[in-house]
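Below you will find the structure I want to go over with you.
All protein chains but one are shown in place.
And now, chain A:
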Amino acid sequence: MSFSKSMKKLAAGVVASSAIAYSGAVMAADTIKVGVLHSLSGTMAISESTLKDTVLMMIEEQNKKGGVMGKKLEPVVVDPASNWPLFAEKTRELITKEDVDVIFGCWTSVSRKSVLPVVEELNGLLFYPVQYEGEESSKNVFYTGAAPNQQAIPAVDYLINDLGVKRFVLAGTDYVYPRTTNKILEAYLKSKGVAEKDIMINYTPFGHSDWQSIVSDIKAFGSQGKKTAVVSTINGDANVPFYKELGNQGVSAEDIPVVAFSVGEEELSGIDTAPLVGHLAAWNYFQSVYNDTNEAFIDQWHSFTGDDKRVTNDPMEATYIGFNMWVKAVEKAKSTDTDKVADAMIGIQTPNLTGGMAVMNENHHLSKPVLIGEIQDDGQFAVVWETDGLVKGDAWSDFLPGSKDLISDWTAPIKCGNYNTKTKSCGGAAAK
């Protein structure tokens, strides 16, 4: 009796689940599924939840315009919870179970590295919207954030040429992005004739909050008569106490400017910026850039979030560009097939938010302008310098011995992410 009851239950369960699977299949035919892989809990939620909202906003707008190829877009949001192995699991779930056609996601380099083998194995498509250390190019990934030559190198050029800086403090959080970026910068500075003793390198743990000694060291390093600047790859939360300590110890931007690569409008919205006025940041976009496309984007963001105090930032612009490029590429390829879309992506142009056009290159990196902004007392940046034209993203740095002969080119005949121009072969020294 009880056995047959449980059998009945089981059978009912099977029917119900197959019905769900069936309805899922029907849905899939009518819509194009877009995976959103950003942490909504844990330490990275502070930065990544904004990008989730951005993707949802873009999808909503695209659907209002009638979707893509006549099909509505359907977002599939998952929460990898700032847990790097979970990023890989969630990617597998998105591609195999949910059958998404494209994924927008990741923030930290660790999460991208953990997702990379999965998207390559399952031939998925990932758009990565954050500035990163370079030294990578995958057939399945499009990098819409800045490579080091689109952020770090121009910023250092500005310090040397416009501010006459002679001594450099390279301060960073202890993980892969700052370490690689600082290695590139150190090599670059030495090639510019900066002596070893004029470069101070300092690493701190994640979430470091006691900056007293380091700021005092920077002060001492900076009072040696030569103009000194800090190049900061300090990540996330640790910036707030760092800037507070700078302010309290009386280090003003006129004496020792700090140029940061991870501090944007979003990070500043957590601090009183009056003591920070004049410190710098290098990005490819600032909210304060004045043009119609950007104003429209900001208005759209405010009405989407229902909060007209919410700021926009560079990774949001990268998401915006990546999304629009993907839509264009799908329409050009007339398919959502990964290989066809990836081929169609190269050469695609869409407007960026700084008044120009973003171009996707054969190495899966963008060409974008580089802007330097000074922090203002309202938490915004005022642009004080920008590159004349677009800078093409370089997947493999020219300043590292292991990668200077490597290029990435995903067009025929090379079709390779790490092609060695000396040995004329794919899979060079720094291959993964």
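Criterion: a contact is a pair of C-beta atoms (placed from the backbone, for glycine too) under 8 Å apart; a residue touches a chain by one contact, two chains touch by 3 or more; residues count from 1.
Operating definition for what follows: contacts and distances are computed from a predicted model.
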item	value
"NADH-quinone oxidoreductase subunit K", "Cytochrome bc1 complex cytochrome b subunit", "Branched-chain amino acid ABC transporter permease" or "(2Fe-2S)-binding protein" - which is the UniProt name of the missing chain	"Branched-chain amino acid ABC transporter permease"
Which of A:74, A:98, A:217 or A:337 contacts the chain that the document leaves out	A:217
Sole residue of A:34, A:253 or A:395 that reaches the chain not shown, by the stated touch rule	A:253
Residue touching the undisplayed chain, where the options are A:241, A:315 or A:369	A:241
Chain not shown, touching residues in chain A	40-41, 43, 45-46, 49, 163, 174, 202-205, 207-210, 212-214, 216-217, 220, 223-225, 237, 240-241, 244-245, 247-250, 253-254, 257, 266, 269-272, 275, 277-278, 290, 295, 374, 376-377, 382-384
